[in-house]
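Excluded from the complex is one protein chain; the other protein chains are retained at their positions.
We call the chains A, B and C, going by the order they appear; numbering starts again at 1 in every chain.
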Amino acid sequence: MADRLTPARVLIYALLAGFAAFYLVPLLVVVLNSVRTAEDIGATSVVGLPRELAFGNFERAWGSYCIARRCEGISPYMWNSFLMVVPATIISTLLGALNGYSLALWRFRGDNWVFGIITLGVFLPEQMKLVPWTLVLRDLGLTNTIAGLVLIHVVQGISFTTLFCRNYYTAIPQELLKAAKIDGAGFFRIFWRIVLPLSPPILIVTVIWQFTHIWNEFLYGVTFTSGAQQPVTAALIALSVSVSEAPQYGVQSAAVLIAALPTLLVYLFGGKYFVRGLTAGAVK
Amino acid sequence: MTPDPGPATAPAAPALDAPRAAARRAAARPAWRDAIGRWLPHLVLWPPLLVSVVHVLGFTGYTTWMSFTASTLMPDYEWVGLRNYTAVLNSRNWQIATDNLLIYGAGFVVLTTALGLLLAVLIDQRVRGENLFRTIYLYPMAVSFVVTGTVWAWLLNPSIGIQRLVRSMGWGGFRFDWLVDREMAIYTIVIAGAWQASGFAMALFLAGIRSVDADLYKAAQVDGAGPWRIYRRVVLPAIWPIFIAVLVILLQYTIKTFDLVRALTGGGPGIATQLPALVVYDLMFQRGLLGRGSAAAVMMLLSLLLVLVPYFGFMRWRRHREARHG
Amino acid sequence: MSATTHRRGLLAAAGLLAVPSVAMAQASAPRPRITVISQWSAGSDGAAISRLGEVFTAEGGVWEHNPVPGFTTEMMNKLRADILAGNPPAASQLKGPEIAAWSRIAPTVDLTQLVAAAGYEQVVAPDLARLHKPQGRWAALPLQVYRTNTLFASRRAMERVGATALPKTWAEFNDLAARMKAAGITPVANGGIRWDDGQKFECALAGINPATYRKAIMELDDGALRGAEVLGAFRQLRMISEWMDPAASGQHYSTFLPRFVRGEMGMLMMGGWAQGVIRHAGFSDQDYLVGQVPVDNGRPCFVLNADAFIFWRRREPEFQAGQTLMANLVMSPRVQEMYSQITGSIPVRTDMDLSGAGWSTGQREAAASLAAAVQAGQSVLSLAHNMAQTNQMSAAMIDVLTEFVHNRSLRPEQGQQRLAEAVEAAR
């Protein structure tokens, strides 16, 4: 039945394709611009077809475009972003799993309050936290370090990861925990041997979520690091338009594509598990 | 269990002494190990919980305090009472921002939910290339709005984007100039916001639809319900918790909306598309009025409580109900 | 340029040349070192500051520049974070009245003696000098100057309506714009973001009467704000807004440069930096005419925008040495020449000779205009670029202006009323 092309199914595919086109338009514009020369774009419009293919934009964006005095393109900043994203994602996910585990399965007095407060953290606008973070990083001596950014993203990320994991873990039957306690397993052994092996669906959700959010964040990146320490989003902004500058849309678009590649790949390969993980209970 | 022969044929009870002896040995291990065993979980567990709680309460408390001080470029702890609040409430920017928040919030939540649901239902029709479609709908989440907002600004701009494209295809009278229209610009933010977030809503709805008990579909089919009726009367009511989840996620997104507007309209034309998060940032950092910006931030958070308190109340009610039935 | 000022310039240059040798003479002196933050990360701004760094290094210093990309607010957040962390940069980009505001929250270097030794104050526009010495002591040094009331006219558009010269008064401007409009040309090529809207207003008011501009915008005189000439500026602003492309709102002016060059758009009121941008976009200087936005009294008027460095007090001897070296470099004619020739600005010094090949006609015209406007008492500080007021006051005023530009239902009287009220509320 799924394969017969009834008018209804034609309509379904038409709708899906129509929406897909709508979703793809902005990406298409960036892709087209990434192979256009600055002169081409400047002389015509930022939305248009390339007159000639300028693949050199990618090369320049990656390795030779000058940002500040460094003419190394965005590659060193990509590396900074990885140095920031990977530890921050892993640590915040693990701590969130641990928090979620204790909140969901080891109920204690006031656990609902703790959970409520942590959830509130999801809603705090980051503009509001800029000054407090400045003071905290100063007192910890982490100003202008990638470690400082990792700290920020871990602490803020815990709110999200705890929320996701806790909701997922409440679906784990209490009896499993009781059985393990009688078997003599302690807090960590239960986490490590029983809860964690059950967690891949939700861990994939949190990892995808954290990875993309941390990767794309720029306010903290710009404020708390400088020069060679900055993440790639800061470098992208550096390429973007300023009051007295002619925009370099071609190179900028190429840089945008390169910088977006990791997150796009994460969604491309993780998307299936993302939905599956959400199905497995993250949304209850 | 037919292949299992009855236990009557099992051999006589074996002596199971070995593990028992081992258990006794284990029980006799030193007390300090037990003490560590009891305390270690607390040592590991509490720091992250405490850090999160302190981060939320501390930062919120700090901002609240600042909102009552004369802070300008730098934190300054001179108490000024409610002066910052009255100043913010009386400013045109804030009034426009709060009005916009209502328009944008309602439009964005409704459009995103509807789009997400429609896409989820379409994808649920056992289509070929599901992976591809799903990835396409989800990818806007993956890209920073600092980037995509700029591209949307081009596309929505009448002189370079869609309007120009359609006109160049021969429809000379085509008009799509919401971006530069004071009255309509806020809706372009709704469109771009829905473009970015509807994929996530789709993922949530798809997850919900997929987790509906297959027997429910069968029962509805047996009852003679068509596909439309099955969704409307059986599936959607069954996934109402997903609606709540989507709603909460979109509302927090609404209130925090910042990059989107900054990249798309910069708050303009004029100040027609101001939103509270922009006003907070503008006051705190552009105008160097930390105290006044903090007051705006506190009011933003209070508006958030209007959403969160009913939500937590609802969750509590649901837990109680489940406890009663369980 | 008079002989005296010329001689002073030479003296300053000689003083500068002496610096490295002094440094060499004191063998035990620390190696000068400087940390700088600015938002100049790319393009000609980035290139110019990089060249400055090269000069600094050549003089024996250690140069560390940390550009903060993005908006000015991001750079100020960074500065705030560094000051709170107890580690301010030795020098940072800051401008206008913010110099006074920020110098109150952290100690700055007193540059008064260095400035006096270089005889620098005499060659700087008085308004500019005032901004850089809060509490009477020099804490910051201007680096380059732009005129925000520069008028660019598309040569092709001019040819189409048969015009040959830039309009000298607003009446001429309005007449020319009307002719362009009739010829199917969009008369005004400006963009429609906040500062652009503010800039259109300051051009209008400064053109109507620079003295009123000074009273109303720089001194916030209530009578002037509610007076007839400010109302006239709002009327002019309304006309300008109606001559803009309706699609301009939210757009950067560079979006429209191709149409401007092709003659589909007529006139652009912009800072001198636009020359560099036009050149970058692949067009030539021959594509446009450049001069001063109309001034009704016919004399040069200069709406001034200047970039500057503020110097934060550091205890470390190497930083102190670096700050001295940097200050002398920034004041020196050769660095100002080098810098302005890269960015398209004009030098801060009003005593420099711009006849060399490295200067464009636009720069020469603007520099001459600055000197003349200072003489005539018609140099004023830009509102749109945060030179006239603190960021808080500017933002409150520009809120009104940008709303007025984009909300055509607002009458000039209402705009004026709101501006006066906004000033009152933000005072």
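Just so we're on the same page, a residue touches a chain if its C-beta (ideal position, glycine included) is under 8 Å from a C-beta of that chain, and two chains touch if they have at least 3 such contacts.
In the analysis below, contacts and distances are computed from a predicted model.
A chain of the complex is left out here; the name its UniProt entry carries, from "Sn-glycerol-3-phosphate ABC transporter ATP-binding protein UgpC", "NAD(P)H-quinone oxidoreductase chain 4", "cytochrome-c oxidase" or "Na+/H+ antiporter subunit C", is "Sn-glycerol-3-phosphate ABC transporter ATP-binding protein UgpC".
Residue-wise, the contact with the chain that is not shown comes from A:180, picked out of A:122, A:135 or A:180. In the full complex, chain A makes contact with the omitted chain through residues 173, 175-176, 178-186, 189, 193-194, 197-198.
In this text, only the chains that are shown with their structure count from here on.
Looking at chain A and chain C, the chains in contact with each of them are B. Looking at A-B and B-C, the interface holding more C-beta pairs in contact is that of A-B.
Of all chains shown, A has the CA centroid lying nearest to the centroid of every protein CA atom.
Chain A and chain C have centres, each the mean of its CA atoms, that are 39 Å apart. Here the spacing of chain A and chain B, counted between their Cα centres, is 14 Å. Between chain B and chain C, the centres computed from C-alpha atoms are 43 Å apart. In chain C, 77, 80, 84, 255 are the positions where the chain touches two or more neighbouring chains simultaneously.
Shared interface positions of chain B, defined as residues touching 2 or more other chains, are 160, 281, 285.
On chain C, the positions that touch chain A within their shared complex are 37, 39, 41-47, 50, 53, 64-70, 74, 77-78, 80-82, 84-87, 195, 252, 254-255, 257-258, 271, 273-274, 276-282, 343-344. Contacts from chain B toward chain C in the complex involve residues 72-74, 87, 90-93, 153, 157-160, 177, 179-180, 182, 185, 264-272, 281-282, 285-289.
Against chain C, the residues of chain A that register as touching in their complex are 38-39, 42-46, 66-69, 130-131, 134-135, 137-138, 143, 218-219, 222-224, 226-227, 230, 234-235, 237-248.
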